[in-house]
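Then we have chain A:
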Amino acid sequence: MKKMPEINESINWKEITPGGTVYEAAYSLKFKTGDWRSIKPVFNEEKCKQCLLCAPVCPDCSIPVVAGKRLDFNYDYCKGCGICAKACPFDAIEIVKDEK
Partner candidate 1 sequence: MLEIRWHGRGGQGAKTASLLLADVAFNTGKYVQGFPEYGPERMGAPITAYNRISDEKITIHSNIYEPDFVVVVDESLLEPVDVTKGIKEGGAILINTDKNAEEIKNSLKGFNGTIYTIDARAISEKCLGRYFPNTPMLAAAVKICGIMEDEAFLREMQGSFEHKFASKPEVIEGNMNALKMAIAEVGK
Partner candidate 2 sequence: MAIRDRLSGNEAVAIAMRQINPDVFPAFPITPSTEIPQFFSQYVADGKVATEFITVESEHSAMSACIGAQSAGARSMTATSSAGFAYMWEVLYVAASCRLPITLACVNRALTGPININCDHSDAMGARDAGWIQIYSENNQEAYDNFIQAVRIGEHADVQLPVMVCQDGFITSHAVENIELIEDEKVKAFVGEYEPEEYLLNAAQPIAVGPYDSSAYYIEHKRNQAEGMIKAKDVILQVAKEFKDMSGREYGLFEEYRLDDAELVIVVINSTAGTAKAAIDSLRKIGVKAGLLKIRVFRPFPMQEIAKALSGKKAVAVMDRCEGFSAAGGPLFAEIRSALYDASDRPMAVNYIYGLGGRDVTTGDIEKVYSDLADMATSGEAGETYRYLGVRE
(Lines give C-alpha, C1' and ligand atoms only; values in the text may rest on other atoms or scores of the structure.)
Protein backbone atom coordinates (compact mmCIF):
# COMPACT_ATOMS: atom_id res chain seq x y z
CA MET A 1 0.00 0.00 0.00
CA LYS A 2 1.34 3.38 -1.00
CA LYS A 3 1.96 5.76 1.85
CA MET A 4 0.64 9.26 1.45
CA PRO A 5 3.38 11.76 2.17
CA GLU A 6 2.61 14.90 4.09
CA ILE A 7 1.91 17.40 1.34
CA ASN A 8 2.40 21.08 1.77
CA GLU A 9 3.85 23.86 -0.32
CA SER A 10 7.42 23.02 0.59
CA ILE A 11 7.31 19.56 -0.97
CA ASN A 12 9.86 19.00 -3.77
CA TRP A 13 9.32 17.32 -7.11
CA LYS A 14 10.84 14.04 -6.01
CA GLU A 15 8.53 13.63 -3.04
CA ILE A 16 5.34 14.90 -4.62
CA THR A 17 2.81 12.24 -5.61
CA PRO A 18 3.14 11.43 -9.33
CA GLY A 19 0.36 12.84 -11.47
CA GLY A 20 -1.22 14.49 -8.45
CA THR A 21 -2.81 11.24 -7.36
CA VAL A 22 -3.81 11.22 -3.70
CA TYR A 23 -3.77 7.96 -1.78
CA GLU A 24 -5.78 9.01 1.21
CA ALA A 25 -9.57 9.29 1.17
CA ALA A 26 -11.25 12.45 2.47
CA TYR A 27 -7.93 14.28 2.67
CA SER A 28 -9.91 17.54 2.41
CA LEU A 29 -10.79 17.21 6.07
CA LYS A 30 -7.35 18.70 6.62
CA PHE A 31 -8.54 21.86 4.87
CA LYS A 32 -10.74 23.93 7.13
CA THR A 33 -13.23 26.15 5.31
CA GLY A 34 -14.78 27.48 8.52
CA ASP A 35 -12.87 30.72 8.20
CA TRP A 36 -14.84 31.60 5.05
CA ARG A 37 -17.79 32.32 7.32
CA SER A 38 -19.05 35.76 8.28
CA ILE A 39 -22.28 34.56 9.88
CA LYS A 40 -22.80 31.33 11.73
CA PRO A 41 -25.61 29.00 12.73
CA VAL A 42 -26.09 28.35 16.43
CA PHE A 43 -27.76 25.14 17.51
CA ASN A 44 -30.39 25.33 20.25
CA GLU A 45 -30.64 21.76 21.44
CA GLU A 46 -33.66 22.48 23.59
CA LYS A 47 -35.80 23.59 20.71
CA CYS A 48 -34.58 20.79 18.43
CA LYS A 49 -37.05 17.94 17.85
CA GLN A 50 -34.43 15.90 16.00
CA CYS A 51 -36.45 15.95 12.79
CA LEU A 52 -33.09 16.10 10.94
CA LEU A 53 -34.39 18.25 8.10
CA CYS A 54 -31.33 20.47 8.56
CA ALA A 55 -28.87 17.64 7.99
CA PRO A 56 -29.21 16.88 4.25
CA VAL A 57 -29.37 20.55 3.26
CA CYS A 58 -25.88 21.36 4.53
CA PRO A 59 -23.50 21.70 1.57
CA ASP A 60 -20.51 21.43 3.89
CA CYS A 61 -21.36 18.26 5.78
CA SER A 62 -21.23 20.28 8.99
CA ILE A 63 -24.21 18.78 10.76
CA PRO A 64 -23.07 15.43 12.11
CA VAL A 65 -25.80 12.85 12.63
CA VAL A 66 -25.06 9.91 14.88
CA ALA A 67 -27.56 7.15 15.52
CA GLY A 68 -30.51 9.23 14.34
CA LYS A 69 -29.59 12.36 16.29
CA ARG A 70 -27.91 15.50 15.11
CA LEU A 71 -25.04 16.91 17.14
CA ASP A 72 -23.74 20.45 17.32
CA PHE A 73 -22.32 22.13 14.21
CA ASN A 74 -18.89 21.27 12.99
CA TYR A 75 -17.55 24.78 12.60
CA ASP A 76 -14.36 23.54 10.94
CA TYR A 77 -16.19 23.45 7.64
CA CYS A 78 -19.44 25.45 7.98
CA LYS A 79 -19.34 28.39 5.56
CA GLY A 80 -22.38 30.09 7.05
CA CYS A 81 -24.80 29.80 4.13
CA GLY A 82 -27.87 29.74 6.41
CA ILE A 83 -29.81 27.03 4.52
CA CYS A 84 -30.11 24.93 7.67
CA ALA A 85 -31.76 27.70 9.68
CA LYS A 86 -34.40 28.16 6.98
CA ALA A 87 -34.99 24.43 6.81
CA CYS A 88 -35.60 24.10 10.54
CA PRO A 89 -39.34 24.08 11.33
CA PHE A 90 -38.70 24.65 15.05
CA ASP A 91 -36.39 27.70 15.15
CA ALA A 92 -33.71 25.58 16.70
CA ILE A 93 -31.04 27.20 14.54
CA GLU A 94 -30.23 30.86 14.93
CA ILE A 95 -27.98 32.76 12.55
CA VAL A 96 -25.66 35.17 14.28
CA LYS A 97 -22.70 37.28 13.26
CA ASP A 98 -19.54 35.21 13.45
CA GLU A 99 -17.14 36.97 15.82
CA LYS A 100 -13.82 35.22 15.37
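Definition applied: a residue touches a chain if its C-beta (ideal position, glycine included) is under 8 Å from a C-beta of that chain, and two chains touch if they have at least 3 such contacts; residues count from 1.
The set was built so that all candidates are chains of the complex that A comes from, given by their letters.
Here the structure is a predicted model, which is why all the values come from computation and not from measurement.
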Candidate touching chain A in this complex, from 1 or 2: 2
Spell out the residues on chain A that touch candidate 2 in their complex, using ranges where they run on. 1-2, 7, 9, 11-14, 16, 18-23, 25, 27
